[in-house]
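Yeah, one chain of the complex is gone here, protein chain that is, but the others are all in their spots.
Right after this comes subunit A.
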Amino acid sequence: MSIASSKTNSLAQYLEQLQGTTLRRLYQQPSAAFAIFRRMLPHLAKTIVMACLYMPTPFLLSDLEIWVRPTAKREKDQAISILKSLHIVAISIPAKDAPQTLSLTPNFRTSLRLALEGGGRHNSFGVPSTQPVPAEIDAAFLDRYAHKKWDDILHFVVNSVGLGGSSTISSSSASGPKQSVKDLLVGGRLVERRNVGSGINITQAGFTFLLQETNAQVWTLLLLWLEAADHAANGGDKTGSAAAVDSVDMLSFFFLLASLELGRAYSTDALTERRQNMLPNLVDFGLIYIPPSNPHQFFPTRLATTLTSSETALRSVSAGFSAATTGLPSSSSPSSSSGEAADGSGSGGVSGGPGGAGVLGDAQDRNSIILETNFRMYAYVQSPLQIAVLALFSELKFRFRGLVSGHLTRASIRRAIDMGITSDQIVSYLATHAHEQMRRQAAAARKPLLPPVVVDQIRLWQLDSERMAATPGWLFRNYDSQQEYLDMANFADDIGVVVWRNDRRRMFFAHRIDQIKDYMKVRGKAREQQQQQK
(Lines give C-alpha, C1' and ligand atoms only; values in the text may rest on other atoms or scores of the structure.)
Protein backbone atom coordinates (compact mmCIF):
# COMPACT_ATOMS: atom_id res chain seq x y z
CA MET A 1 0.00 0.00 0.00
CA SER A 2 1.90 2.98 -1.22
CA ILE A 3 -0.79 5.29 0.08
CA ALA A 4 -0.37 4.23 3.65
CA SER A 5 3.37 3.77 3.66
CA SER A 6 4.34 7.24 2.52
CA LYS A 7 3.56 9.48 5.43
CA THR A 8 3.06 12.69 3.56
CA ASN A 9 0.63 14.29 5.94
CA SER A 10 1.63 17.85 5.47
CA LEU A 11 2.10 19.95 2.42
CA ALA A 12 5.71 20.69 3.32
CA GLN A 13 6.61 17.01 3.43
CA TYR A 14 4.80 16.40 0.19
CA LEU A 15 6.55 19.21 -1.64
CA GLU A 16 9.96 18.25 -0.35
CA GLN A 17 9.74 14.75 -1.73
CA LEU A 18 8.80 15.99 -5.20
CA GLN A 19 11.39 15.87 -7.97
CA GLY A 20 13.05 19.03 -9.21
CA THR A 21 11.42 18.70 -12.61
CA THR A 22 8.01 18.36 -11.00
CA LEU A 23 8.50 21.48 -8.94
CA ARG A 24 9.76 23.41 -11.95
CA ARG A 25 6.58 22.47 -13.80
CA LEU A 26 4.52 23.54 -10.82
CA TYR A 27 6.22 26.93 -10.80
CA GLN A 28 5.13 27.60 -14.37
CA GLN A 29 1.84 28.73 -12.90
CA PRO A 30 2.14 32.10 -11.17
CA SER A 31 -0.49 31.34 -8.53
CA ALA A 32 1.45 28.21 -7.51
CA ALA A 33 4.73 30.06 -7.22
CA PHE A 34 3.02 32.81 -5.26
CA ALA A 35 1.26 30.37 -2.94
CA ILE A 36 4.47 28.49 -2.18
CA PHE A 37 6.26 31.75 -1.54
CA ARG A 38 3.53 32.88 0.81
CA ARG A 39 2.85 29.73 2.72
CA MET A 40 5.92 27.54 2.69
CA LEU A 41 8.83 29.89 3.33
CA PRO A 42 10.13 31.21 6.63
CA HIS A 43 10.55 34.94 6.94
CA LEU A 44 14.24 35.10 6.15
CA ALA A 45 13.79 32.91 3.07
CA LYS A 46 11.12 35.31 1.82
CA THR A 47 13.48 38.22 2.31
CA ILE A 48 16.19 36.47 0.32
CA VAL A 49 13.76 35.66 -2.49
CA MET A 50 12.50 39.23 -2.63
CA ALA A 51 16.07 40.50 -2.70
CA CYS A 52 16.96 38.31 -5.67
CA LEU A 53 13.71 38.70 -7.54
CA TYR A 54 14.63 41.75 -9.59
CA MET A 55 18.37 41.36 -9.45
CA PRO A 56 19.79 41.23 -12.98
CA THR A 57 22.79 39.13 -12.03
CA PRO A 58 23.23 36.17 -9.68
CA PHE A 59 23.74 37.03 -6.05
CA LEU A 60 27.18 36.37 -4.60
CA LEU A 61 27.02 34.05 -1.62
CA SER A 62 29.72 36.11 0.05
CA ASP A 63 27.45 39.16 -0.21
CA LEU A 64 24.67 37.22 1.47
CA GLU A 65 27.04 36.44 4.33
CA ILE A 66 27.48 40.16 4.85
CA TRP A 67 23.74 40.73 4.92
CA VAL A 68 23.12 38.25 7.67
CA ARG A 69 24.43 38.76 11.17
CA PRO A 70 26.98 36.13 12.19
CA THR A 71 24.71 35.09 15.06
CA ALA A 72 21.94 34.22 12.62
CA LYS A 73 24.07 31.95 10.43
CA ARG A 74 22.01 28.96 11.42
CA GLU A 75 18.73 30.62 10.38
CA LYS A 76 20.31 31.69 7.11
CA ASP A 77 21.56 28.20 6.34
CA GLN A 78 18.19 26.72 7.13
CA ALA A 79 16.44 29.27 4.91
CA ILE A 80 18.80 28.48 2.05
CA SER A 81 18.35 24.79 2.64
CA ILE A 82 14.56 25.10 2.39
CA LEU A 83 14.85 27.24 -0.74
CA LYS A 84 17.14 24.67 -2.30
CA SER A 85 14.98 21.70 -1.42
CA LEU A 86 11.98 23.43 -2.98
CA HIS A 87 14.09 24.26 -6.05
CA ILE A 88 13.42 27.95 -5.68
CA VAL A 89 17.08 28.89 -5.74
CA ALA A 90 20.06 27.30 -7.40
CA ILE A 91 23.56 27.63 -6.04
CA SER A 92 26.47 27.34 -8.42
CA ILE A 93 29.03 24.61 -7.88
CA PRO A 94 32.13 25.96 -6.20
CA ALA A 95 35.07 26.42 -8.50
CA LYS A 96 38.48 27.97 -8.10
CA ASP A 97 38.08 30.95 -10.42
CA ALA A 98 34.39 31.83 -9.93
CA PRO A 99 32.85 32.58 -6.53
CA GLN A 100 29.67 30.76 -5.55
CA THR A 101 26.47 32.52 -6.51
CA LEU A 102 22.84 32.15 -5.68
CA SER A 103 20.03 32.73 -8.17
CA LEU A 104 16.32 32.09 -8.41
CA THR A 105 15.33 29.25 -10.72
CA PRO A 106 13.97 30.77 -13.96
CA ASN A 107 10.41 29.40 -13.75
CA PHE A 108 9.95 30.55 -10.21
CA ARG A 109 11.34 33.98 -10.90
CA THR A 110 9.17 34.54 -13.98
CA SER A 111 6.04 33.28 -12.25
CA LEU A 112 6.51 35.21 -9.05
CA ARG A 113 7.15 38.38 -11.02
CA LEU A 114 3.99 37.77 -13.03
CA ALA A 115 2.03 37.11 -9.87
CA LEU A 116 3.20 40.35 -8.29
CA GLU A 117 2.85 42.50 -11.38
CA GLY A 118 -0.41 40.97 -12.54
CA GLY A 119 0.71 40.61 -16.15
CA GLY A 120 0.40 37.77 -18.60
CA ARG A 121 -2.48 35.73 -19.91
CA HIS A 122 -2.04 32.65 -17.81
CA ASN A 123 -5.50 32.61 -16.18
CA SER A 124 -3.79 31.22 -13.17
CA PHE A 125 -5.82 33.27 -10.73
CA GLY A 126 -9.15 31.97 -12.06
CA VAL A 127 -11.57 33.30 -14.63
CA PRO A 128 -14.62 34.99 -13.13
CA SER A 129 -17.94 33.86 -14.52
CA THR A 130 -19.80 36.43 -16.56
CA GLN A 131 -23.16 34.80 -15.93
CA PRO A 132 -25.54 36.23 -13.33
CA VAL A 133 -25.00 35.07 -9.75
CA PRO A 134 -27.99 33.53 -7.93
CA ALA A 135 -29.13 35.93 -5.22
CA GLU A 136 -29.10 33.45 -2.36
CA ILE A 137 -25.40 32.63 -2.70
CA ASP A 138 -23.35 34.89 -0.46
CA ALA A 139 -20.46 34.42 1.91
CA ALA A 140 -22.77 33.30 4.73
CA PHE A 141 -24.42 30.70 2.53
CA LEU A 142 -21.05 29.35 1.43
CA ASP A 143 -19.80 29.26 5.02
CA ARG A 144 -22.82 27.26 6.11
CA TYR A 145 -22.36 24.92 3.19
CA ALA A 146 -18.65 24.38 3.83
CA HIS A 147 -19.28 23.95 7.53
CA LYS A 148 -21.86 21.26 6.94
CA LYS A 149 -19.68 19.36 4.50
CA TRP A 150 -16.59 19.49 6.66
CA ASP A 151 -18.42 18.63 9.85
CA ASP A 152 -19.82 15.56 8.14
CA ILE A 153 -16.30 14.41 7.41
CA LEU A 154 -15.11 15.10 10.97
CA HIS A 155 -18.17 13.36 12.37
CA PHE A 156 -17.40 10.35 10.29
CA VAL A 157 -13.89 10.18 11.73
CA VAL A 158 -15.00 10.85 15.31
CA ASN A 159 -17.83 8.35 15.09
CA SER A 160 -15.36 5.66 14.32
CA VAL A 161 -13.91 6.05 17.81
CA GLY A 162 -16.73 3.89 19.09
CA LEU A 163 -16.79 5.48 22.52
CA GLY A 164 -19.94 6.14 24.48
CA GLY A 165 -22.63 8.31 22.99
CA SER A 166 -21.81 7.46 19.43
CA SER A 167 -25.36 6.48 18.65
CA THR A 168 -26.62 9.96 19.38
CA ILE A 169 -23.89 11.41 17.24
CA SER A 170 -24.65 9.35 14.22
CA SER A 171 -28.31 10.22 14.36
CA SER A 172 -27.53 13.91 14.33
CA SER A 173 -25.48 13.68 11.17
CA ALA A 174 -27.51 11.25 9.23
CA SER A 175 -26.28 12.26 5.82
CA GLY A 176 -22.52 11.87 6.32
CA PRO A 177 -19.86 12.30 3.68
CA LYS A 178 -19.97 10.67 0.27
CA GLN A 179 -18.79 7.12 -0.13
CA SER A 180 -15.78 8.32 -2.13
CA VAL A 181 -14.69 10.48 0.80
CA LYS A 182 -15.16 7.57 3.20
CA ASP A 183 -13.04 5.37 0.95
CA LEU A 184 -10.40 8.05 0.90
CA LEU A 185 -10.30 8.21 4.70
CA VAL A 186 -10.00 4.44 4.86
CA GLY A 187 -7.36 4.42 2.12
CA GLY A 188 -5.37 7.08 3.93
CA ARG A 189 -5.54 5.04 7.13
CA LEU A 190 -7.24 7.78 9.09
CA VAL A 191 -9.79 5.14 9.90
CA GLU A 192 -9.61 1.43 9.21
CA ARG A 193 -11.73 -1.67 9.21
CA ARG A 194 -10.11 -3.91 11.78
CA ASN A 195 -12.60 -6.76 11.59
CA VAL A 196 -15.16 -7.52 8.95
CA GLY A 197 -18.58 -6.38 10.05
CA SER A 198 -17.40 -4.43 13.08
CA GLY A 199 -17.61 -1.09 11.37
CA ILE A 200 -14.61 1.17 11.26
CA ASN A 201 -12.09 2.30 13.84
CA ILE A 202 -10.01 5.40 14.07
CA THR A 203 -6.22 5.14 13.75
CA GLN A 204 -3.39 7.20 15.22
CA ALA A 205 -3.24 9.26 12.07
CA GLY A 206 -6.95 9.88 12.43
CA PHE A 207 -6.51 11.35 15.89
CA THR A 208 -3.74 13.60 14.80
CA PHE A 209 -5.99 14.62 11.94
CA LEU A 210 -8.85 15.46 14.31
CA LEU A 211 -6.75 17.72 16.48
CA GLN A 212 -5.18 19.58 13.59
CA GLU A 213 -6.38 22.98 12.54
CA THR A 214 -8.84 22.91 9.69
CA ASN A 215 -6.40 24.25 7.18
CA ALA A 216 -4.03 21.37 7.82
CA GLN A 217 -6.93 18.95 7.74
CA VAL A 218 -7.99 20.13 4.31
CA TRP A 219 -4.45 19.71 3.02
CA THR A 220 -4.22 16.25 4.53
CA LEU A 221 -7.33 15.20 2.67
CA LEU A 222 -6.26 16.82 -0.58
CA LEU A 223 -2.85 15.17 -0.44
CA LEU A 224 -4.44 11.84 0.36
CA TRP A 225 -6.59 12.32 -2.65
CA LEU A 226 -3.58 13.18 -4.81
CA GLU A 227 -1.71 10.10 -3.66
CA ALA A 228 -4.70 7.88 -4.19
CA ALA A 229 -5.12 9.30 -7.68
CA ASP A 230 -1.43 8.84 -8.43
CA HIS A 231 -1.62 5.32 -7.18
CA ALA A 232 -4.62 4.56 -9.36
CA ALA A 233 -2.90 6.12 -12.38
CA ASN A 234 0.32 4.16 -11.93
CA GLY A 235 -1.35 0.89 -11.15
CA GLY A 236 -4.05 1.18 -13.79
CA ASP A 237 -3.84 0.83 -17.54
CA LYS A 238 -1.24 2.99 -19.20
CA THR A 239 -3.37 3.53 -22.30
CA GLY A 240 -5.84 5.70 -20.46
CA SER A 241 -3.14 8.05 -19.28
CA ALA A 242 -4.79 11.01 -20.97
CA ALA A 243 -7.72 10.73 -18.60
CA ALA A 244 -5.51 9.95 -15.62
CA VAL A 245 -4.88 12.57 -13.01
CA ASP A 246 -1.74 14.62 -13.33
CA SER A 247 -0.74 15.34 -9.76
CA VAL A 248 1.30 18.42 -10.64
CA ASP A 249 -1.60 19.89 -12.55
CA MET A 250 -3.93 19.13 -9.64
CA LEU A 251 -1.58 20.61 -7.09
CA SER A 252 -1.35 23.81 -9.06
CA PHE A 253 -5.14 23.73 -9.33
CA PHE A 254 -5.34 23.69 -5.52
CA PHE A 255 -3.07 26.72 -5.43
CA LEU A 256 -5.27 28.39 -7.99
CA LEU A 257 -8.32 27.75 -5.81
CA ALA A 258 -6.50 29.28 -2.87
CA SER A 259 -6.03 32.50 -4.79
CA LEU A 260 -9.72 32.91 -5.58
CA GLU A 261 -12.07 35.27 -3.88
CA LEU A 262 -14.83 34.16 -1.53
CA GLY A 263 -18.36 34.91 -2.67
CA ARG A 264 -17.42 35.30 -6.30
CA ALA A 265 -18.55 33.07 -9.14
CA TYR A 266 -15.92 31.53 -11.39
CA SER A 267 -16.38 29.90 -14.72
CA THR A 268 -15.91 26.14 -15.00
CA ASP A 269 -15.61 26.41 -18.78
CA ALA A 270 -12.22 28.11 -18.49
CA LEU A 271 -10.82 25.04 -16.74
CA THR A 272 -9.11 22.18 -18.52
CA GLU A 273 -11.04 18.96 -18.83
CA ARG A 274 -8.96 17.29 -16.13
CA ARG A 275 -9.69 20.06 -13.71
CA GLN A 276 -13.37 19.93 -14.56
CA ASN A 277 -13.31 16.23 -13.76
CA MET A 278 -11.78 17.04 -10.39
CA LEU A 279 -14.60 19.42 -9.41
CA PRO A 280 -17.02 16.76 -8.04
CA ASN A 281 -14.35 15.70 -5.52
CA LEU A 282 -13.89 19.27 -4.37
CA VAL A 283 -17.66 19.55 -3.98
CA ASP A 284 -17.57 16.45 -1.75
CA PHE A 285 -14.93 18.05 0.47
CA GLY A 286 -16.91 21.30 0.64
CA LEU A 287 -14.15 23.32 -0.98
CA ILE A 288 -16.34 24.59 -3.77
CA TYR A 289 -20.05 24.95 -4.39
CA ILE A 290 -21.66 24.45 -7.77
CA PRO A 291 -25.21 25.76 -7.97
CA PRO A 292 -27.55 23.03 -9.24
CA SER A 293 -29.17 25.53 -11.58
CA ASN A 294 -25.95 26.42 -13.37
CA PRO A 295 -23.13 23.89 -13.67
CA HIS A 296 -20.99 26.42 -15.54
CA GLN A 297 -20.27 28.34 -12.36
CA PHE A 298 -18.44 27.42 -9.23
CA PHE A 299 -17.98 29.24 -5.94
CA PRO A 300 -14.92 28.63 -3.79
CA THR A 301 -15.76 28.36 -0.08
CA ARG A 302 -13.64 29.60 2.75
CA LEU A 303 -12.05 26.17 3.05
CA ALA A 304 -10.56 26.72 -0.39
CA THR A 305 -9.68 30.38 -0.18
CA THR A 306 -7.75 29.97 3.07
CA LEU A 307 -5.72 27.02 1.79
CA THR A 308 -2.52 28.99 1.58
CA SER A 309 -3.08 31.46 4.37
CA SER A 310 -0.06 31.67 6.59
CA GLU A 311 -1.91 30.43 9.65
CA THR A 312 0.07 27.35 10.60
CA ALA A 313 -0.21 27.16 14.37
CA LEU A 314 -1.74 24.01 15.74
CA ARG A 315 -5.24 24.70 16.78
CA SER A 316 -8.04 22.58 18.04
CA VAL A 317 -10.93 21.23 16.06
CA SER A 318 -13.53 23.82 16.72
CA ALA A 319 -11.24 26.81 17.12
CA GLY A 320 -9.60 26.02 13.83
CA PHE A 321 -12.87 25.42 12.20
CA SER A 322 -14.61 28.50 13.45
CA ALA A 323 -11.61 30.48 12.34
CA ALA A 324 -11.84 29.01 8.90
CA THR A 325 -15.58 29.43 8.64
CA THR A 326 -16.34 32.64 10.45
CA GLY A 327 -13.44 34.43 8.88
CA LEU A 328 -11.38 35.68 11.75
CA PRO A 329 -9.12 38.33 10.30
CA SER A 330 -6.01 36.33 11.09
CA SER A 331 -6.97 33.35 9.01
CA SER A 332 -8.54 34.89 5.96
CA SER A 333 -6.09 35.08 3.12
CA PRO A 334 -5.31 38.42 1.54
CA SER A 335 -7.06 37.44 -1.66
CA SER A 336 -10.31 36.62 0.09
CA SER A 337 -10.32 39.68 2.26
CA SER A 338 -9.92 42.07 -0.60
CA GLY A 339 -12.77 43.46 -2.60
CA GLU A 340 -16.46 43.08 -2.01
CA ALA A 341 -16.27 39.65 -0.42
CA ALA A 342 -14.61 41.04 2.67
CA ASP A 343 -17.56 43.15 3.68
CA GLY A 344 -19.94 40.24 4.18
CA SER A 345 -17.48 37.90 5.78
CA GLY A 346 -15.86 40.45 8.04
CA SER A 347 -19.08 41.50 9.69
CA GLY A 348 -20.18 37.90 9.97
CA GLY A 349 -17.11 36.94 11.93
CA VAL A 350 -17.02 39.87 14.28
CA SER A 351 -20.60 40.63 15.16
CA GLY A 352 -22.07 37.18 14.73
CA GLY A 353 -24.37 38.56 12.08
CA PRO A 354 -25.67 36.61 9.14
CA GLY A 355 -22.24 35.12 8.44
CA GLY A 356 -21.86 33.75 11.93
CA ALA A 357 -25.28 32.20 12.12
CA GLY A 358 -24.20 28.87 10.72
CA VAL A 359 -21.36 28.43 13.16
CA LEU A 360 -23.00 29.68 16.32
CA GLY A 361 -22.68 26.25 17.92
CA ASP A 362 -18.93 26.23 17.51
CA ALA A 363 -18.51 29.74 18.82
CA GLN A 364 -20.33 28.71 21.99
CA ASP A 365 -18.33 25.57 22.37
CA ARG A 366 -15.07 27.35 22.12
CA ASN A 367 -14.83 28.72 25.65
CA SER A 368 -16.45 25.94 27.51
CA ILE A 369 -14.16 23.82 29.65
CA ILE A 370 -13.56 24.23 33.37
CA LEU A 371 -10.70 22.14 34.68
CA GLU A 372 -10.20 21.81 38.43
CA THR A 373 -7.09 20.92 40.36
CA ASN A 374 -8.70 17.63 41.35
CA PHE A 375 -8.68 16.54 37.71
CA ARG A 376 -12.39 17.08 37.29
CA MET A 377 -13.55 18.64 34.10
CA TYR A 378 -16.81 20.35 33.33
CA ALA A 379 -17.53 21.26 29.76
CA TYR A 380 -20.43 23.38 28.62
CA VAL A 381 -20.72 21.87 25.19
CA GLN A 382 -23.59 21.00 22.96
CA SER A 383 -22.02 19.71 19.79
CA PRO A 384 -21.69 15.93 19.62
CA LEU A 385 -18.40 16.45 17.81
CA GLN A 386 -16.95 18.29 20.80
CA ILE A 387 -18.25 15.73 23.27
CA ALA A 388 -16.75 12.94 21.23
CA VAL A 389 -13.40 14.71 21.16
CA LEU A 390 -13.49 15.18 24.94
CA ALA A 391 -14.31 11.52 25.35
CA LEU A 392 -11.05 10.71 23.57
CA PHE A 393 -8.96 11.70 26.56
CA SER A 394 -11.28 11.86 29.58
CA GLU A 395 -13.72 9.65 31.38
CA LEU A 396 -17.04 11.33 30.98
CA LYS A 397 -19.36 10.60 33.90
CA PHE A 398 -22.45 12.73 33.45
CA ARG A 399 -24.13 14.28 30.51
CA PHE A 400 -26.78 16.94 30.93
CA ARG A 401 -28.35 19.25 28.46
CA GLY A 402 -25.51 21.55 27.52
CA LEU A 403 -23.05 20.18 30.07
CA VAL A 404 -20.85 17.14 30.36
CA SER A 405 -18.60 16.39 33.28
CA GLY A 406 -15.86 13.89 33.74
CA HIS A 407 -12.41 13.08 35.05
CA LEU A 408 -8.99 13.07 33.58
CA THR A 409 -7.46 9.85 34.78
CA ARG A 410 -4.28 8.00 34.19
CA ALA A 411 -6.23 5.39 32.26
CA SER A 412 -8.01 7.91 30.05
CA ILE A 413 -4.86 9.82 29.21
CA ARG A 414 -2.95 6.64 28.53
CA ARG A 415 -5.72 5.45 26.26
CA ALA A 416 -5.49 8.69 24.34
CA ILE A 417 -1.70 8.47 24.13
CA ASP A 418 -1.87 4.88 22.99
CA MET A 419 -4.11 6.07 20.19
CA GLY A 420 -1.55 8.62 19.13
CA ILE A 421 -2.65 11.84 20.80
CA THR A 422 0.21 13.65 22.52
CA SER A 423 0.02 15.26 25.92
CA ASP A 424 0.79 18.61 24.31
CA GLN A 425 -2.20 18.23 22.04
CA ILE A 426 -4.45 17.53 25.01
CA VAL A 427 -3.08 20.44 27.03
CA SER A 428 -3.37 22.84 24.13
CA TYR A 429 -6.90 21.65 23.48
CA LEU A 430 -7.87 22.27 27.10
CA ALA A 431 -6.19 25.68 27.05
CA THR A 432 -7.83 26.93 23.87
CA HIS A 433 -11.21 25.75 25.13
CA ALA A 434 -10.87 27.03 28.68
CA HIS A 435 -13.98 28.68 30.07
CA GLU A 436 -14.23 32.43 30.44
CA GLN A 437 -14.37 31.97 34.23
CA MET A 438 -11.04 30.15 34.19
CA ARG A 439 -9.44 32.91 32.16
CA ARG A 440 -10.75 35.61 34.51
CA GLN A 441 -9.56 33.81 37.62
CA ALA A 442 -6.18 33.04 36.15
CA ALA A 443 -5.75 36.67 35.12
CA ALA A 444 -6.87 37.97 38.52
CA ALA A 445 -4.62 35.66 40.52
CA ARG A 446 -1.77 35.92 38.00
CA LYS A 447 -1.64 32.19 37.72
CA PRO A 448 -1.43 29.90 34.70
CA LEU A 449 -4.68 29.24 32.92
CA LEU A 450 -4.74 25.50 33.55
CA PRO A 451 -3.88 24.08 36.98
CA PRO A 452 -0.16 23.29 36.74
CA VAL A 453 -0.61 20.11 38.75
CA VAL A 454 -2.94 18.71 36.12
CA VAL A 455 -0.81 19.82 33.19
CA ASP A 456 2.31 18.31 34.74
CA GLN A 457 0.51 15.11 35.52
CA ILE A 458 -0.75 14.77 31.95
CA ARG A 459 2.83 15.15 30.73
CA LEU A 460 4.09 12.65 33.32
CA TRP A 461 1.49 10.13 32.26
CA GLN A 462 2.74 10.43 28.74
CA LEU A 463 6.35 9.93 29.82
CA ASP A 464 5.13 6.91 31.71
CA SER A 465 4.06 5.18 28.57
CA GLU A 466 6.78 6.55 26.34
CA ARG A 467 9.96 5.31 27.82
CA MET A 468 11.92 5.98 24.71
CA ALA A 469 11.86 8.45 21.88
CA ALA A 470 12.65 6.99 18.47
CA THR A 471 13.88 8.93 15.44
CA PRO A 472 14.54 7.15 12.16
CA GLY A 473 17.56 8.35 10.23
CA TRP A 474 21.22 7.75 9.51
CA LEU A 475 24.29 7.42 11.70
CA PHE A 476 27.51 8.87 10.30
CA ARG A 477 30.69 7.45 11.72
CA ASN A 478 34.22 6.17 11.07
CA TYR A 479 35.77 9.47 10.10
CA ASP A 480 39.49 9.39 9.61
CA SER A 481 40.24 12.89 10.78
CA GLN A 482 38.66 15.17 13.31
CA GLN A 483 38.63 17.95 10.74
CA GLU A 484 36.71 15.90 8.22
CA TYR A 485 34.26 14.84 10.88
CA LEU A 486 33.72 18.40 12.11
CA ASP A 487 33.25 19.62 8.56
CA MET A 488 30.40 17.16 7.93
CA ALA A 489 28.86 17.36 11.37
CA ASN A 490 28.85 21.15 11.42
CA PHE A 491 27.36 21.30 7.96
CA ALA A 492 24.59 18.91 9.00
CA ASP A 493 24.06 20.84 12.21
CA ASP A 494 23.77 24.12 10.32
CA ILE A 495 21.04 22.84 8.04
CA GLY A 496 19.24 21.54 11.12
CA VAL A 497 19.19 17.81 10.52
CA VAL A 498 21.39 16.64 13.38
CA VAL A 499 19.52 14.84 16.14
CA TRP A 500 22.49 13.64 18.15
CA ARG A 501 26.25 14.10 17.95
CA ASN A 502 29.27 13.00 19.85
CA ASP A 503 32.42 14.83 18.82
CA ARG A 504 34.69 12.63 20.88
CA ARG A 505 33.58 9.46 19.11
CA ARG A 506 33.27 11.29 15.76
CA MET A 507 29.71 10.26 15.17
CA PHE A 508 26.50 12.09 14.46
CA PHE A 509 22.96 11.09 13.69
CA ALA A 510 20.85 12.92 11.10
CA HIS A 511 17.19 12.49 10.34
CA ARG A 512 17.58 13.59 6.72
CA ILE A 513 20.34 12.63 4.32
CA ASP A 514 19.70 14.17 0.86
CA GLN A 515 21.54 17.41 1.37
CA ILE A 516 24.40 15.80 3.27
CA LYS A 517 24.87 13.49 0.29
CA ASP A 518 24.90 16.46 -2.07
CA TYR A 519 27.40 18.18 0.14
CA MET A 520 29.62 15.12 0.19
CA LYS A 521 29.54 15.00 -3.62
CA VAL A 522 30.38 18.67 -3.98
CA ARG A 523 33.17 18.34 -1.48
CA GLY A 524 34.48 15.23 -3.21
CA LYS A 525 34.60 17.07 -6.53
CA ALA A 526 36.31 20.07 -5.02
CA ARG A 527 38.95 17.82 -3.53
CA GLU A 528 39.39 16.05 -6.80
CA GLN A 529 40.10 19.34 -8.52
CA GLN A 530 42.57 20.29 -5.86
CA GLN A 531 44.36 17.01 -6.26
CA GLN A 532 44.55 17.39 -10.03
CA GLN A 533 46.01 20.85 -9.75
CA LYS A 534 48.71 19.57 -7.49
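Rule of thumb we're sticking to: a residue touches a chain if its C-beta (ideal position, glycine included) is under 8 Å from a C-beta of that chain, and two chains touch if they have at least 3 such contacts; residues count from 1.
Everything below uses one rule, namely that contacts and distances are computed from a predicted model.
K.L.:
There's a gap in the complex where one chain should be. From "General transcription and DNA repair factor IIH subunit TFB5", "V-type proton ATPase subunit H", "tRNA (guanine-N(7)-)-methyltransferase" or "Amino acid transporter heavy chain SLC3A1", what does UniProt name that chain?
P.N.:
Missing chain, per its UniProt entry: "General transcription and DNA repair factor IIH subunit TFB5".
K.L.:
Which one, A:Asp183, A:Glu436 or A:Glu528, makes contact with the chain that was left out?
P.N.:
Considering all chains, including the one not shown, the answer is A:Glu528.
K.L.:
Please identify which residue in A:Lys84, A:His407, A:His435 or A:Arg459 touches the non-displayed chain.
P.N.:
Missing-chain contact among the listed residues: A:His407.
K.L.:
Just checking the interface: what residues of subunit A touch the absent partner chain?
P.N.:
374-375, 397, 407-411, 457, 467-480, 484, 488, 499-500, 502, 505, 507, 509, 511, 513, 520, 524, 527-528, 531-532
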